[in-house]
Every structure is written in C-alpha cells, then in structure tokens.
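All protein chains of the complex are present and in place, except for one that has been dropped.
Order as written gives the chain letters A and B; numbering starts at 1 within each chain.
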Amino acid sequence: MLKFKNRDTLLSIALVTPSIVAVAIFIYGFIAWSVRVSLSQWKGLLPDYTWVGLKNYIELFRDARFQVDIRNTIIFTVVFVGGSLLLGLLMAILLDQNLPGETFFRNLFLFPMAISFIVTGVVWRWLMNPATGSRISGLNQLFDSLGLDFLINRWHTTPFWGIAAIALAAIWQMSGYTMAMYLGGLRSISDELREAARVDGASEWQIYQHIILPLLSPITLSAMIILGHISLKVFDLIVAIAGKQLPLDVPAIYMWQVTFDGYFFGKGAAISVLLLVVVSLLVIPYIRYNLKNEADV
Amino acid sequence: MSLKKLTWSVVSLLALLAVVLAACAPATPAATEAPAATEAPMATEAPAATEVPAATEVPATPMKVEVFSWWTGGGEAAGLDAMIKVFQAQYPNIEFVNAAVAGGAGTNARAVLATRLQAGDPPDSWQGHAGQELIGTYVQANQLQPLNDLYAAEGWLDVMPKTLIPLISQDGNIYSVPVNIHRANVMWYNPKVLADNGIEVPTTMDEWFAAMDKLQAAGITPLAMGEQWTAMHLFETVMLGTLGAEKYNGLWDGSVAWDSAEAKQGIENYKKVLTYVNSDAASLTWQDAAQLVTNGDAAFNVMGDWAEGYFRELGKTPNTDYGWAPVPGTVGVFQFLSDSFVLPVGAPDAEGATAWLKVAGSKAGQEAFNPVKGSICARTDCDPALFGVYLQSAMADWSSNVVVGSLTHGVVANDSWKTDINTALGLFLADQNVDTFDAALVTACKTSGPCK
Partner (left out) sequence: MSALRFRFQWRYLLLLPLLFMTVFYLVPMYVMLVTGFKAFDEVSLKTMWALPRGIAFDNYIEAYQKLAPSLWNSINMVVPAAILSSFLGSINGFVLARWKFRGADIIFPLILFGMFIPYQSILIPLVEFMRRINMYGGLPGLVLAHVIYGIPITTLTFRNYYATVPKEIIEAARIDGADLIKTYLHILLPLSLPSFVVVLIWQFTSAWNDFLFAVVLTNPDSWPITVALNNMAGSQIIAWNVQMAGSLLAALPTLLVYFFLGRYFLRGLMAGALKG
C-alpha cells in the first residue's frame, strides 16, 4: 500500500513537472531577465548590462509622462472595473427575472467577448469621433439627430478624463463576462431564502441589499481581480482607438514606445517591472486570501 | 453508451485531432540550418547542357531573399509589387519573400525587427528611413554592412544627389540604398477657399499668420492637423521656417543650442500656429486631416507629399481641388525623407540581398516603384514623363533647392532622440508650456544627441 502511494505521489509530481519547468523558464526566467535589464543602462541595440542600480526607477517617478500614465491607469481601472461590475450585475438581475427572450439577451451580451480588442477599438474609434458642428459624426451625430444634445461630448479627446471613454468601449466588450458570473451566482441563491425574507416583510430592495449582494461578494472579488489585471495591461484597445498619443498614454504603451521605438531597453524594462509590481500588489493578497479560505473549509 | 464512455471517446477524439493538426502545421522553416547550403557554389553534378536564363549568374540551389518593410497597403504595396516584378524579371531564380508588417511608420515591423536582431536572426534586407534612423540604431550596433563597393560597381555616386550621400553615410561609409524621396515641408491648400477669402498663398510666417487670422475671422478652420505625429511633422517645418536651413541643421549637429533665442522663437511660432488648428486634431488620422482641405472644411494642411497620392486616389484634380506650396518660411528648401534598403551583417542570403539592393538602386526599379508610390526617384536620371504634375515640380525642386532632413521621418535624429522629443512634444500639446518644452528638448539633445 505504501509503495503504491509513493509511486502515485511521484507520478503526480511528474505530471505537473512539465508545467512547472515551462512556467519557471517562460515566466520567472523572463521576469528575472527584465529585472536585470531594468537595473542596467542598456540603450540601443547592443546589450549593455552595466549596473546602474535603481536609476531607471528613480527617473521614472520624476517623469512627467509617467505621471500621466499613472493617472490614466487609475481612471481607466476604476471606470472599467466599476462599470463592468455594475453593468454586469444590473443585467444579471434583469435576466434573473424570468423574462421572455432571456436566452437571446444572454447570448447577445456575451458575444462581444468573441472579438479582439483591436477590432473593438477600430469600431469605437469611429463611434467616439469628437467633431461637432458641420463635421459631426459617430455617436455625437446620433445623439444630435435624436435630440439628445446634452450627451454630445469630446469622448476620448476630453482633457484629463478622456481615458474614461475608452473604458466605455472596454466595458462593452467585457461586461458579458461579469453578467454571466453574477447570473450564475444569483441562480445559486435558493428561492427559499428569498421567500423567507419576503415573508418576514422585507422589500425587494432590502432583500437585494442585505442578502443577495453580500452572497455575491466572492464573485465581485474575483471578477475585480480578473478585470483589474486586464485593465493594468491594456494596450491594444487604446492604440486602436487613439493611436499612441500622450494624453491617453498608459504604462504598457509607454513601455512599447520606449523599448521598440526608442531602444531604451533599461527604461522599458523598469516600466514593465513596475507594472508587474502593481499587479502583484493586487493579486497576491487575493490569492493568499483565497487559499486560506479553502483551508478553512 | 454511458456518459462516461461518451466523454472518454469525445476526449480521445479531440486529442487525436490536436495531434493531427499539430503535425499538419507547416514545418518551421529551417532558418538556421539552410543558408549555409544556399551560399555554396553550384554542385559539380550539373548536366552539361544547362539552360542559362537571360538573367545574371544562376546558382543551382534555390536562393531566396527575405525583405522586411511596412508597405502593406495602397500605393506603397503597389509600388513594392512593381519593383518586385522588376526583380523577378532580372533574377528569376531568387525567391522573393515579402515580409511586410503593417503599422504606422513601421512601429510593428521595427519591434519585430528589434526582437529578431536581438536573437541574431536578421532578415536579408529591410526598409528603413535613410539617415540617423538607420545609422543611429543599426550602424551603432554594427548591424549593417557598408555598401561603398556596390555604389562604385553600379555607378550610383554619379546619379544620386551629392547632398544626399553624406546624410546616409557615417565616417565615409554608405549604409543604405535610397529608393525614393518624399518632401516633408509641403503646405497643401484649397484654392477655392483661398480665393473666396481673398487670400494669396503665403510665403513667409507673417503672411501665413495674417492669412490664418483672416480665415479664422471668417469662421473657417485655417489649418488642419491630425494626431500627435502630424504635430511633430508640423513642428519640424515651423522650426525650419523660423530658423532657416543652416541653423536648422545646427540643431541636429549640436552647433545651435535648443535654448538659443532662435530655437525659442521657433517654439513660440509653433505655439501660435497651433492656435489655428482644428480642435479635434487628436482624433484624426493624417488622411482625415488632409481630406478636410479637399472637402473645403479647412484651408491649409502641412503634410508630406504622400498626401498627393491620397488626393488623387480620392479623385481630386491638382491645382483645381488642391494646390501646394512650400511651408511658409521654407521656400527654396527641400526637407526630405527617403525610404531605403540595407544589407545586414549576417544576412542569411547575402547574394539574394545584394541582388535586391541592385534592383532597388536601379533606374528600372526606381522608375517602377516611384510613380505608383507617389514619390520621386532618389536617382536624378528618372524619366519625368512617368510622373504626374506635382511630382514633376518636386523633381525640379529636388535638383535646385537646398536639402535638409526631416525629424519625424528619421533623417536628422536617431530613434532614441526622436522618442524623447516625441514625449516632450506630447506634453507640450497638453499644457502649452514653452519653457518646460524647451528644457525637455535641451535634455533630449544631451541624452541622445550631440549636445554636451
């Protein structure tokens, strides 16, 4: 029996080993390379690993463009994640009401996930054209013809907040995912629970507030993490809508330009390591929290 | 069949499918092993009666040449195709592999190129802007072979303009073969809009400001501009217009300081020019902006002469629907950029690459490429009759004007320097602060340019 168990334990290790090796090289090995380069002064095509300590990082924190990046990332993340969660929740609640045509709506709201961020960006670029007056087009033109003039705005060319418009396109793409998660969560809350509350005299609104939403919080948390990390790495969508222009710059775009257009490999690596650090701050506590919860169960 | 058995069969079927498809996928081209064989001379087993095609030396083993560029659409791709045809007629035994990757100004292609060069796997040749874009990056990293012998053998030194050669050389070594010339300092205008408002085509900065004031008062957008890179394009022409050719060159060789009075004046002029620009510039491509002029929605647009090809594609007539003039202040100066091809060190197919370069620099190749692309030949002996009205005037200017290089299109500044300028410019467009912009430009020159 013991031999049997040992053989299987060895086998289980062996089965996971290819993945461990792959991850060790392709993820941790490459991250280590990035860190090494970020601590060097490599500029130009010839590798130059001369150690300069934290110089690249210090310069970044003083960099005006990086300040813009940080601002844009915060705004984008808050609007995208918050908007997707809210919209997804609303749609899930609506679809949970057993209305006619539910299947149609469910599939419709999910399908934007099938297309790439680039294609989404190209179409939304047209929709969000900020021209007014005689050259009005896109959504502005639609609003104008429907008499909804107050909705006409400069979209992604709005100073400071423009990135929120791009977050709108991202919400369009990904809120089907949150909707599906929430719908599943809603469906798993037993009707008896709701009935019992109703019998006790609670209004629908109170039921949502005190029973349903708290029960959905694990879903909210995990969706926040998944969407959050997509948001921190966003590149394709912004470039497809706005090209590479400074007011809508984000770390991923800055990293690309600095590395592949300017050949500042050290600086580019520093940006990507910083990005990774921020993602880790978000993700590691969550993973630990999840694992701890499972251990308790 | 039980659910378990069904699942198991589905799963094993999928696994089989995966293996089959993986096996059917095209095999990795043996990029690393093959080249040694192709460069070896013809085998001795060749039959006595070998048919020798009319082309040049024909090796027995198939050769290929992989050429990187970003010419994937429109007139560019058509021009490239025309040149490829000339190549295939002259070298029928060399397979041409068109590795063009799209992306504005080659941003994707250059990223791919950078990763390949890092991995020591260069293509046989690639397209690059002649000047510091190539020299500051690739020559600096010892990635390019000098082409002086090729130039001598093909007699190119006699047909390429003398002012061009120093700009594409370093320490006396020539590093690329220019195929075409584009002009950057062109101002396109709508003749009808100008006529309706009683405006003469301006030739100096002051005349230009006066004209644009008039247009603005009449409620017409004076100057059409597009996204950030077109703002840089506008910047370089305004700097040229303010400083003149000699001092402009001084900015790039370190003899004129970026915080000198003249440079500051240039920035101030640029700031003033920006006040005449359409408010939605950031959301427009260069085509959208150029189209504003032909549509009558704007009076002027500063853009390189590839705009002309676009106007003709839209079906517009030169001198009726659109007119052209040098950017005010730059009359008599030709601010150029050039697409060129290089010979990398360690090219897998050096013979194929050289054959391609020969075609690229030849009269036949350039005469096939340029009229379609909408540019003029780098050679001075191309037949003007092949070109349209605008290009003929450009050819005349090219041989008579003072020649300076473009910033945005890689002649005067290397990529690192240009990236820093681009960041500084982006920040300036947002906050309009002349002092921080100027300080950033000074720093950029010190970090990546010749300034001390």
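Some observations on this one:
To be clear about the criterion, contacts are C-beta pairs under 8 Å (C-beta built on N, C-alpha and C of every residue); 3 or more make two chains touch, one makes a residue touch a chain.
Every value quoted in this text rests on a predicted model; they were computed, and no experiment measured them.
Across the complete structure, the visible chains that the omitted chain touches are A, B.
For the chain left out of this panel, the touching residue among B:71, B:126, B:175 or B:322 is B:71.
One of A:142, A:197 or A:211 touches the chain omitted from the figure, and that residue is A:142. If you put the missing chain back, the residues of subunit A touching it would be 4, 7-9, 11-13, 15-16, 18-20, 22-23, 25-31, 33-34, 90-91, 94-95, 97, 99-101, 103, 105-120, 122-124, 126-127, 129, 131, 135, 137-139, 141-142, 172, 177, 180-181, 183-185, 187, 218-219, 221-223, 225-226, 229, 232-233, 235-236, 252, 255-256, 259, 265, 268-269, 272-273, 275-276, 279-280, 283-284, 286-288, 290-291, 294. In the full complex, subunit B contacts the hidden chain through residues 3-4, 7-8, 10-11, 14-15, 17-19, 21-22, 24-32, 66, 70-77, 97-106, 108, 111-112, 114-116, 118-121, 285, 287-288, 291, 306, 309-310, 313, 315.
What we mean here is this: only the chains that are shown with their structure count from here on.
Centres computed as Cα averages put subunit A at a distance of 35 Å from subunit B. Every residue of subunit B that touches subunit A in the complex is listed here, in rising order: 104, 107, 110-111, 114, 117-118, 137-138, 140-143, 227-229, 280, 282-283, 292, 297, 415-416, 418-420, 422-423, 426-427, 429-430, 436.
Note for the complex: subunit A touches subunit B at residues 43-47, 64-65, 68, 125, 128-132, 134-135, 154-157, 159, 242-247, 249, 256-264.
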